[in-house]
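Step one of this worksheet: look at the structure below.
Shown here: the complex without one of its protein chains, the others still in place.
Right, subunit A next:
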Amino acid sequence: MLLEALDGDETVVFTAAAGSVQVQVEPVGRWFEAYVKRRNRNVSASFQELEEEEESSEESEDEEFQLEECSMLRTLDPKDWKNQDHYAVLGLPHLRYKATQKQIKAAHKAIVLKHHPDKRKAAGEQIVEGDNDYFTCITKAIEILSDPVKRRAFDSVDPTFDNAVPSKGEGKENFFEVFASVFERNARWSSKKHVPKLGTMESSFEEVDNFYSFWYNFDSWREFSYLDEEEKEKAECRDERRWIEKQNRASRAQRKKEEMNRIRTLVDTAYSCDPRIKKFKEEEKARKESEKKAKAEAKKREQEEKERARQAELEAARLAKEKEEEEAKQVAQQAKKEKEIQKKAIKKERQKLRTTCKNWNYFADNEADSVKMMEEVEKLCDRLELTSLQSLNEVLASGSKEDGKAAVENQVQEVNAQLQREREAEVQARQAARSAEQASGGGGAGGKGWNEEDLQLLIKAVNLFPAGTNARWEVIANYMNLHSNSGMKRTAKDVINKAKNLQRLDPLQKDEINKKAFEKFKKEHTSVAPSIDNAVPSERFDASGSDGNAAPWTTEEQKLLEQALKTYPVSTPERWEKIAAAVPGRSKKDCMKRYKELVEMVKAKKAAQEQVAAKSKK
């Protein structure tokens, strides 16, 4: 029981409400879930309000819902149910495919209450017996509309739906009026929600593009099972059923194809008629054109720029070159001028000297002296530098005759000394050059010329009589004297000196000498025909020229050969064949040649040693 308000009481607020506090709760229960959901949605209304809203919206739907009873209902023939409009039967012709299940149920309920045979019987109406009563139509209608699959089938062939596709002619004139309604009509078949709208002339490119891509990929739920000619349920056996199924499937596919074609034609027509597409295309074209132009221009500009740059560069290079040349020229001129000036100065100085000398009568009393002096002065003029000439002239100009004479003589002496020095140096240089030539040419100190052949011979001899041979250098000298064709007598000392010299020479030079020797040798033998009568020890090199194995004998082979020579004494028949067989890689001829060489070498050695022995005996 509320209190009574007194006269003075007013609606008034005394204090502020206490603020909310935050507490931790358990994350369980439906109310918690509702709270979280609400919080995530960021809705400020309380959940009670939310639920109320939901309820009220449902209620409002119920309120709006009204039935428009079909006037033809009573005259309908149940046998012809396939051609009936089930929505009209239930009193929902204004809602059609938009009607909710709830509405359909409610409508059915209302209509059943009114038209049920029992009700009508009670009202004293005449009822047609069995299934022929029009109430069967109502049953059929609810049967089809309450089943989502059947309802979809019925909706697909909605008799009120206009399948027409506007022609191009119509579309061209007032595109938006014609096509907007058509697309809106067809949008109901889309299995996707939120079908894009056709839009207006002002629609952006993205919108238009989106619209056409949607319609070109249109996914329709429309199907034509409702139009099946045969009913599967009526079949008597399985085979028949299968046949019917096949028939139906074929016809459905056909219709579906037609439907797809229809949509396609519609979209194609719209696309071709769309003024926006035309506009976009033109814009695109213009854009491309301008882009192209801009590109070309840019390219051109770039090229020009390049050309200009190149020109400028060339110009600069040319200028620089010219300038350089100019400078060089100037410098040359300058130098020339200077030279000329110097020349002139020197000439002048010389003239001056000559005239002064002449004036002083060449510091001489008699003719001969003066001539000699003149010569000297001329020499001075030739030799002296500008500065010294100048200083000399000054001395001459300032000093008395005696002083001048002394100075000139002094100079003359100096010049003469210099000339002398130069000459000496020249002579020395020439001598040095000669001596150097002699040294490099192998010329010994004793004047005994060593030619190539001798050198060759010496090397051979040194190799033939290795260190340790009895009285080695005498033997070598003897050998040289015996074999040399230069006809020069060499002592042991000479030989030692030369050998030492040779050793000191770098191996490169040695090599060169060897090569030279060989070349010379070769030349001799090619030019002088094969006259091998004089058996020089170097004959073994000759092997290289003739046939047979030219390779020098290795120690291994040498050993084998010696062994073979010992095994097969002279008496052996076909001795050389056998020896050759014992030395692999060598022919009979090779072996024989080698043997001869060896014999030669041994003989030469012996002869040399004997000679030395005989000498020492003497």
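Worth pointing out:
Everything that follows uses one rule, which is that contacts are C-beta pairs under 8 Å (C-beta built on N, C-alpha and C of every residue); 3 or more make two chains touch, one makes a residue touch a chain; residues count from 1.
Everything that follows uses one rule, which is that contacts and distances are computed from a predicted model.
Here one chain is missing from view; checked against "Methyltransferase small domain-containing protein", "Checkpoint protein", "Heat shock 70 kDa protein 14" or "N-alpha-acetyltransferase 35, NatC auxiliary subunit", UniProt names that protein "Heat shock 70 kDa protein 14".
Here the missing chain is touched by one residue of A:Glu33, A:Glu519, A:Glu556 or A:Glu574, and it is A:Glu33. Counting the whole complex, the residues of subunit A in touch with the unshown chain are 1-6, 9-37, 40, 44-49.
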